[in-house]
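Some notes on the structure that comes next.
Every protein chain but one is kept in place in this view of the complex.
Let's look at chain A:
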C-alpha cells in the first residue's frame, strides 16, 4: 500500500499546486467572468478540469 501512495503522491502534489495557483490567481484578479465565489467552487470541486476551465474561461482578459 505504501508503494501505491509513493506513486500517487506526485500526482496529488501537482494537482494540489495547480489548485493553489488557480485559487491565488482568483483572489488577486480584480474581476472574473461571472461571480468569484462560483469560480472558487469550480476550482475546488472540479479537480484538474475545474482549474483548466477557470484559466481558460474565468479570467477576464482586459
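The rule is simple: contacts are C-beta pairs under 8 Å (C-beta built on N, C-alpha and C of every residue); 3 or more make two chains touch, one makes a residue touch a chain; residues count from 1.
Definition applied: contacts and distances are computed from a predicted model.
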Undepicted complex member, UniProt protein name, chosen from "NADH-quinone oxidoreductase subunit K", "ATP synthase subunit a", "Cell division ATP-binding protein FtsE" or "ABC transporter permease subunit": "ABC transporter permease subunit"
Residues of chain A in contact with the chain not shown: 4, 7-8, 10-11, 14-15, 17-18, 21-22, 25, 48, 51-52, 55-56, 59, 61-62
